[in-house]
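Everything on this sheet refers to the single structure shown next.
With one protein chain held back, the other chains of the complex are shown just where they sit.
What follows is chain A.
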Amino acid sequence: MTSQWPLWEVFVRAKRGLSHIHVGSLHAPDAAMAVRNARDVYTRRGEGVSIWVVPSDQITASSPDEKDAFFDPAGDKVYRHPTFYEVPAEAKHL
């Protein structure tokens, strides 16, 4: 192989009602094959009911260099957390 297939990020939804979770990445020549490869690589043991694939180069990520500026200011502001509410026992997957 002189050139490798493009990289895809794979998201799998474990069951209805849950959201898609990033499970890993793989190579595939195009989107349709990426979904099939994801089925074979990540859902062989009944892990999912739905698959999304996204070209890895379409993801814009925050920079590790900006970690302090991005995330540190949130560390000491406890009043931003909704921790003063009672969560009803019936509300699952909140």
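As a working rule, a contact is a pair of C-beta atoms (placed from the backbone, for glycine too) under 8 Å apart; a residue touches a chain by one contact, two chains touch by 3 or more; residues count from 1.
We adopt the following convention: contacts and distances are computed from a predicted model.
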item	value
The complex's invisible chain, by UniProt name, from "ATP synthase epsilon chain", "Xanthine dehydrogenase family protein subunit M", "Phenylacetate-CoA oxygenase subunit PaaI" or "ABC transporter permease"	"Phenylacetate-CoA oxygenase subunit PaaI"
Contact set of chain A toward the excluded chain (per top definition)	1, 4-5, 26-30, 32-33, 36-37, 39-41, 44
